[in-house]
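With one protein chain removed, the remaining protein chains of the complex are shown where they sit.
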Amino acid sequence: MSIESSVDIITEWDIVAARQLGRNEAKEVGFGTVDQARITTAISELARNIYLYAGKGKITIERIADGAMKGIVIIAADQGPGIPDLRKVMEDGYTTSGGLGAGMPGVKRLMDDFKVDTEVGVGTTITATKWLR
Amino acid sequence: MRTRIPILKLRDTLIVSIQWELDDQMALSFQEDLLNKLHSTAARGVVIDLTSIDFIDSFIAKVLGDVISMSGLMGAKVVITGIQPAVAITLIELGIRLEDVSTALDLENGLEKLERELED
């Protein structure tokens, strides 16, 4: 059982649309204000990375249930350049764009599960899950 | 049409209360507007109130940090007020400490703090 909705990330405005979608979903699942902020922030980071580094892609938000557990999965998928050095990207402060380099390691800390599938020249798919406690 | 964030002037202090969710463009034009206003008014302090903001990501955090450093270069002190608990927690988990940023609980405390800091 899952409910799914998504936003195509093409312009900067779509980043705002994606995180608003995420916040609403998080609210409906029953997350508290702090977790809502965590989820919204994670979506903002992943959507902006798509916009900045892949040009375009898609954010999908899925509500999931596993037995008594409920949660939200964020899937950020693009067909961009891929990430050549994943290990470096997961270090705090690593950036190729003059940002803070906080996005990727930050999202990992904000969410409960975090998985990156990436291939140079093919694209990147990031899956991040938050469970309701 | 794009909304701009209003910047008020109270004696030699600028007061900015951010009331809406910031998109990237709005954040950048805010940075520009504030620096211009600092230049034209020669204000010595700025209070930025974030009470209505319910999340800050790394981009907005960078813009804020930059605004503070740039204001410093132009001789103005900045105090950030009203950061919500949820926002503080996500910032810390993102790894963004905003180390040298001066903060206060609300606008009122922020103005007091600024006054004290400008006296020293």
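By letter and in written order, the chains are A and B; residue numbering begins at 1 in each of them.
Operating definition for what follows: a residue touches a chain if its C-beta (ideal position, glycine included) is under 8 Å from a C-beta of that chain, and two chains touch if they have at least 3 such contacts.
Here, contacts and distances are computed from a predicted model.
From the set "Cytochrome o ubiquinol oxidase subunit IV", "Chemotaxis protein CheA", "Peptide/nickel transport system permease protein" or "RsbR protein", the protein name that UniProt assigns to the chain left out of the figure is "RsbR protein".
Remark: the omitted chain is touched by one listed residue; of A:V34, A:L52 or A:V116 this is A:V34. The chain omitted from view is touched by exactly one of B:I18, B:A43, B:V67 or B:A104, namely B:A104.
Where chain B meets the omitted chain, the residues involved are 80-85, 87-89, 91-92, 97-98, 101, 103-106, 109-110.
Quick note on the criterion: only the chains that are shown with their structure count from here on.
Work out the mean CA point of chain A and of chain B, and you get 27 Å between them. Touching chain A in their complex are the following residues of chain B: 21, 23-25, 54-59, 61-62, 84-87, 89-90, 93-96.
Per the touch definition, chain A reaches chain B in the complex via residues 12-13, 15-16, 19-20, 23, 33-34, 36-38, 40-41, 44-45, 48, 92, 99-100, 102-103, 105-106, 109-110.
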